[in-house]
Every structure is written in structure tokens, then in C-alpha cells.
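The structure that follows is given in the form of C-alpha cells.
Yeah, one chain of the complex is gone here, protein chain that is, but the others are all in their spots.
Read from first to last, the chains carry the letters A, B and C; within each, the first residue is number 1.
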Amino acid sequence: MTSSTDAPTYGYSARKESHLKRLRRIEGQVRGLQRMVDEDKYCIDILTQVAAATKALQSFSLELLDEHLGHCVVDAAQKGGDEAQEKVREASEAIARLVRS
Amino acid sequence: MTSSTDAPTYGYSARKESHLKRLRRIEGQVRGLQRMVDEDKYCIDILTQVAAATKALQSFSLELLDEHLGHCVVDAAQKGGDEAQEKVREASEAIARLVRS
Amino acid sequence: MTSSTDAPTYGYSARKESHLKRLRRIEGQVRGLQRMVDEDKYCIDILTQVAAATKALQSFSLELLDEHLGHCVVDAAQKGGDEAQEKVREASEAIARLVRS
Partner (left out) sequence: MTSSTDAPTYGYSARKESHLKRLRRIEGQVRGLQRMVDEDKYCIDILTQVAAATKALQSFSLELLDEHLGHCVVDAAQKGGDEAQEKVREASEAIARLVRS
């Protein structure tokens, strides 16, 4: 969706580095879970760490979604036309997947 | 957001009757839960009904939110100014409460 | 599951009154939601109240489940036989419905 000369304009681009850092930390949490299973740690302690990783993924989605609403949805609304409603529909579906996951 | 003579124009107004119907059904589910507890029904069966009521409340929120994005947020974006960002921030907070509830 | 002379022995019976009180409060929250929709309250404020009612239903399930594990599951385990595994399977399914709702 980006042309050869333009920088991408998605909402999250500005915070790309912070997102990557966050995802690398989550990757580390998942590797930590593997270590815990491998070392036969107590199930309840593993579950606590799974909940922490799940929460971290959720916060990441919420931030991404906030940026998406503030950029893509608002931009589409300002351009007018059908695109705004299409963007809203798409965002609503993403929110439903998030709430149900 | 309501002018002095008009009925309010929130996104959900158009579907007010359908929302009220849905909420009355959820009220009925909660009353059904009281009956189940009162008649000492089996805990697992009660839990199944609680999950159904929770899902119904969640679907209601998702619909309300979809209407809010499609009306209030899009309208604010089209008017321009700071209001759009304020509406997005507010919607994002509501989504976070939803995801975490 | 209750004989004609015995009081029922589900885990939650002891706290029946407290459960009914809690459910009546949730019913009140759902009626409050109907009033808010009826009076065309602002969508975000309605969403905040829906999240509160959802959380209340969830706390109710968690308490019910805790009592179920502490009574029905523990009792079945003490009796021995296949019933314990059946109760665990049933509880796990209820937990999955809860997590996904």
C-alpha cells in the first residue's frame, strides 16, 4: 500500500520502534514460558506468566487500534465518501475479534 | 450534541427500540439466573447461563460502539478541529474497558 | 440432586442470599441501561455502564466457580472413581466458556 517513493502513512509508523521493542519483549516472555515448561515449573506460576504475556499482547492491540482510529479512520472520514463507513466497519470487526479473544 | 428543537442524534437513536428489546432480554436472563440460584440448580448450568448473559452484554456493547464510531467519531472528524482526536481518545478508552471487562 | 429431607449441598447454597443480592444488583444495572438508552444518554457513558455490568457478572461466575471447585470437584475427588475426572472436564469446559465470553 506504500508507493515506491513515499514513506508509509499508517498511524503506527511513527511509533514503529516502540512497537518492535514491545513485541520483542513479548517474544522474550513466550521464550521464558518455554523455559518454564522445560524446567517443569509449577503450573500456577506458568499460568501467571501466560496471563502477563496475554495482557501485553492486548495492550499492544489497544495501542495499535487507537492509532488506527486516530489516523486511518479520521483521515477517511475527512476525505468523505464511502470509505469512512468501510473503515468503521473494518475497525468494528477488529474490535469484536479483540473483545472475543 | 442536541439542538434545542431536535431529538438527540446519537448513532444509536435509530436503533433505540432494538437496543431496548435486547436489554430487556438480558434483564430476563439475569432474572432467570436468580430463579436458578433460588431453585438450587447445578452450578455448571448456572455458569453456562452467566456466560450467555455476558456474551449478550458484549454484543450489545460492540453494536453500540460500532454506531458510535460510524456517527459521533466520523462526524467529529468531518467537522475537523481537535474534537476528532478527543472523540478517538474517548472511544479508545471505552474499547480498553470493554476488552478488559 | 436434593433428597426430600436434605438441604441441597451445592457449594453455592451457603451463600445463596448473597448470590441473589448480587444478581438483583446486576438486574438493576441492566434496567439502568434501559433507562439510559431510553433517555438518549451519551453512548460512551452507556458503554461504561455495560462494562460495569459485565464485570459484575464475571465476578459472580468466578465466585460460583470457586465454590464449585471447593465443593463438588473436591468431594468427587475424595469419593474416588471416574467422577472426579468427569467433574474436572465439566469445570474446564465452564472455565473455557467464561474465558471466551
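Just so it is clear, a residue touches a chain if its C-beta (ideal position, glycine included) is under 8 Å from a C-beta of that chain, and two chains touch if they have at least 3 such contacts.
Here the structure is a predicted model, which means the values were calculated and not measured.
Of the residues in chain A, those that touch the hidden partner chain are 1-2, 8, 10-13, 16, 19-20, 23-24, 26-27, 30-31, 33-34, 37-38, 40, 42-44, 46-48, 50-55, 57-58, 60-61, 64-65, 67-68, 72, 90-91, 94, 97-98, 101. By the touch definition given at the top, chain C reaches the unshown chain through residues 58, 61-62, 65-66, 69-70, 73-74, 77-78, 80, 84-85, 88-89, 91-92, 95-96, 98-100.
Basically, only the chains that are shown with their structure count from here on.
A straight line joining the Cα centres of chain A and chain B is 23 Å long.
One simple way to say how far apart two chains are is to compare their mean CA positions; for chain B and chain C this gives 21 Å.
Look at where the CA atoms of chain A average out and do the same for chain C: the two points lie 31 Å apart.
For chain C, the set of residues that touch two or more other chains is empty.
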